[in-house]
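Could you have a look at this structure, given as structure tokens, before my questions?
With one protein chain held back, the other chains of the complex are shown just where they sit.
Entry: chain A
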Amino acid sequence: MRDLAYRGRVLIIDDQDATRYVFRRILTKAGFQVEEAATGAEGLSKSLDGPDLIISDVNLPDMLGYDLSRRIKSNPVTSSIPLLQISATFISEESKVQALEGGADSYLVQPVEPTFLVAQVQALIRMRKAEISSRLSAIEWQTTFNALNDGLALIDPAGVILRTNQSFLRLLDLKHSDAEGKKLFEIFDSKFGLPLTDFLAFRSAGQSPELSYGSRWFRVLYDRIPEEPFREDAFILLLTEVTQQRKLQETLKMTERLAATGRLAHVIAHEINNPLEALANLIFLVQQSPVLDRGNRELMNQALIQLERISEITKQILIYHRESKQPVLADGTDLLQGVLAMFRPQMMVNHVELITHFKSSRPVWVHPGEMRQAFGNLVSNALDAIGEDGGTLRVSCIDTTDLLTKRKGVRFVFSDSGSGIPQESLLHIFDAFYTTKDLKGSGIGLWLTSEVINKHRGRVRVRSRTSGPFRGALFDIFLPERRPDESAIILQEVHS
């Protein structure tokens, strides 16, 4: 071989010895290594060695040129090898088309000018190398980007999705065929319910809105990929899932809001207490006046009674938000009465008849502030469910023994004549932030209540009817008599 650089390996398939000879000369001179085959079958088997290019006659004794090309192109081992077909005689444009349709990459007619042949062969081999390297980089791209958790898509300048990684498809519940080759704006519309143009407008306004699809939230980055100077720019779309962060943030916000509400109530209650004290004293002083007649003295008495009502409310609020670290032994009836007192005004306004049945003599260990809050939420929900047109709220408190665990304790029942809870809601009412009251609800009431009851080793049960004469909801709470730590031991015994 000459000391020319190796430029590639060419397989020549031709039944004419003379033609093969000429081609071999031309190509070896130009630096190519040449293999030969005299029949289609031989050519096919030699093509498996992976030459860089195949030159074949269209007129082979054992098969037609386009049969050969079809077979080369349909075998995955050889499909990427460029194929140059040569016809010895002039043939029609039609045959040329046929040859190319069979998969030939190029087509030449004899006699072939040597320089033209070399140029053609070089071009085809260069093309193939470029293709291989681009395919390799595509594979690399795919493996690297499939390993990412973030969803990634490449978008061409016309807004068509070129490639995506696995995460992109997984995050948006897409199949390959749903994404690649599709317009990005369609995906945006159907997944995020947001026109791409709106998103781009937000983006250019410096905002980066988080988008949601289903129950997932994403931070979305859409950016230009700088390319060679003369090419139009492609874009990259990056989806980072932020659902967890968002949930955390929302919980934090809610906790903060709760704490703030508590503090606020506290401050207000205290601020009210001082003027109340002054008012009580002033009224008392007036009452002491010797010149006050009987009628006015009675009016002053009434004023004092009203004042006491206000005092009761502020006192309740302050107790409500007082933190008690240790559980105390408390009387269930006292707890309930304290809570019910707070709702008395609302019950009056909404014509709610309160029927109580207090028959408990067994004190329970509780964190009183928390338990008041738990009970308060139940009463508040019952009043919401009854609405403004009146109804009945039954509250009872009796000593009992839990059938399941045989623990002694106290049972508290809140039963209202309100709307009841539909079957499908029952599963969710204890979930945090589940509410059917839109802006009026927070959805934390029952969640908090069940947390508190669980902390006290108690149990909550619900029953509900949404129609009929016994319509309404019934919340049944059991609190064990013993200290929380003692009852924990008992619970374990039962479970083991």
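Note that in this section a residue touches a chain if its C-beta (ideal position, glycine included) is under 8 Å from a C-beta of that chain, and two chains touch if they have at least 3 such contacts; residues count from 1.
By our rule, contacts and distances are computed from a predicted model.
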Among "Carnitine transport ATP-binding protein OpuCA", "ABC transporter domain-containing protein", "Ferredoxin" or "Response regulator", UniProt-listed name of the chain not shown:
"Response regulator"
Which one, A:119, A:285, A:328 or A:462, makes contact with the chain that was left out?
A:285
Which residue from A:307, A:340, A:398 or A:432 sits in contact with the chain not drawn here?
A:307
In the complete complex, the non-displayed chain touches which residues of chain A?
266, 269-270, 272-274, 276-282, 284-285, 288, 304, 307-308, 311, 314-315, 318-319, 321-322
